[in-house]
Each structure stands twice: as structure tokens, then as C-alpha cells.
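Left out: one protein chain. Kept in place: all the others.
Coming up: chain A.
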Amino acid sequence: MTKKKRRLYMLGLALLGLGAATALTLTAFQDNIVFFYSPSQLQTQQVGERNFRLGGLVEQGSVRKLTDGVTTEFRVTDTAHTIDVRYRGQLPDLFREGQGVVAEGKLSGGVFVAREVLAKHDENYMPPEVSEALKQAGVYKKPAPNNTDAKTAANAAPTNAPPAATKKE
């Protein structure tokens, strides 16, 4: 074996080892890398009193402004489970019903009290006319479900989530 060949094999082996080590580490830290929990995951996950992030879709027709003018109540859903959220403060531009949202806060008495609400946007980009045309043709899909739905459903599955978490598309 020539010197060059040996170096090439060594390099290949080293990269293979490195890749395997990284894959193992990331798998081990799977739960810590997750940015938010879905309502379904919360059914099985013990979160207690600590702060965490809740992610899902803002349920259609659930947004309600309270009379004090700064508090908003809405429900976050992943189509299988739903959680009530209360938030006092300014909402981001993209916050709307049917859109993805990530809220940080904690549970108190079954209601998720958010300190911060972030809007999630999806991977679909189109001009308004196209979205109108799609709506009229009846093929329009609600924004965001692809990511939030499918993934949270998949994530919830190994933790004995009820089989109700089905993918819509």
C-alpha cells in the first residue's frame, strides 16, 4: 500500500468514526435539542413547574382578546390534543389562526401562561393571488401543518401517545 493510499484510508476511517460519534451523541441528546413540546407530548411528559416551550397551531376561531386590551387567550393544537394559552403582551406579525406558534411559559392550573409568543412560519412561499386561486380551487392547505403536525405526531408516537395523532396530509 502506498503512503497516499494509507493516508486516504486513515482519513476515511477517522471521518467514519467521527460521524458515528456525532450521530450517537445527537441521538443521546435528542430530547434536549428539541426546541418545543407539542400538546400531545405534554400528555406524557412531566414538565411540572418549570418553564418550557409549547409549539403547535393556533386553533381556528380560538383567539380572544380580553377587555384589558393586552391579554390574549387562544388554544394551541397539534390536531390530536389542545392546550389553552394565556398571553399578556404584543404578538408578532405572523400570529394568526391556523398558523404555527411557539410559546414560552409554564403551566398553571391547566392553562399555559406564556411569557413570550413567537410565530412560526412554514416553508410555503407564494404570491397572494396564487393562494387565493388555490383556496378557490379547494386544494388550499392550511399553512404550517406539514411541519408541526407530521413531526409532533411522529415525535409523540414512541412515548405511548394515543393513536389519535394521525397525519392529515
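Just so it is clear, contacts are C-beta pairs under 8 Å (C-beta built on N, C-alpha and C of every residue); 3 or more make two chains touch, one makes a residue touch a chain; residues count from 1.
In this section, contacts and distances are computed from a predicted model.
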item: Chain left out of the displayed complex - its UniProt protein name, from "Molybdenum transport system permease", "Glutathione import ATP-binding protein GsiA", "Heme exporter protein C" or "MetA-pathway of phenol degradation"; value: "Heme exporter protein C"
item: Omitted-chain contact residue, chosen from A:L11, A:L66 or A:V111; value: A:L11
item: Residues in chain A touching the chain absent from view; value: 4, 7-8, 11, 14-15, 18-19, 22, 26, 30, 33-36, 38, 55, 91-95, 99, 102, 116-131, 143, 146-147, 151-152, 155
